[in-house]
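This is the structure I want to talk about, given as structure tokens.
Only one protein chain is missing; all other protein chains are in place.
Our next item is chain A:
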Amino acid sequence: MIRMLIAAIAALSLAPAALADERAYATPELAAGVEEGGTLVTADILGMVCDFCAVAMTRTFGRRAEVSAVHIDLDDKTLQLVVREGHELTDATITDLVRRSGYQLTGEIRRGDAA
């Protein structure tokens, strides 16, 4: 009985951590990219109302060697990507790539824990 209680308490105590991990990354590709040492980057995008058009951003960022994963969230209106370990993608480059995709950034680009 005591063992069962201990097991239940242990399971409950681990659950929030597991949920937090699950919420941290929108896709397995983002999670894998961070797992490999990459840096998560999040940017808020204006005018991202069309899924068909947002594909432009996955194509534009997806073909960059510095980027290991890209995700678009139409609900949050955000672009998330993982920059590979040892590579750099500056704010200016991200802003330019978003513009070349036909969109516009708003707010600050967030990296790492802030992303």
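Basically, contacts are C-beta pairs under 8 Å (C-beta built on N, C-alpha and C of every residue); 3 or more make two chains touch, one makes a residue touch a chain; residues count from 1.
Heads up, the rule we're going with is that contacts and distances are computed from a predicted model.
*Asks:* Looking at what's absent rather than what's present, what does UniProt name the missing chain, "Cation:proton antiporter", "Purine-binding chemotaxis protein CheW", "ABC transporter permease" or "Lipid A palmitoyltransferase PagP"?
*Replies:* "Lipid A palmitoyltransferase PagP"
*Asks:* Determine and list the chain A residues touching the chain excluded from the picture.
*Replies:* Those residues of chain A that touch the unshown chain are 46-57, 59-60, 71-75, 77, 99-104, 106.
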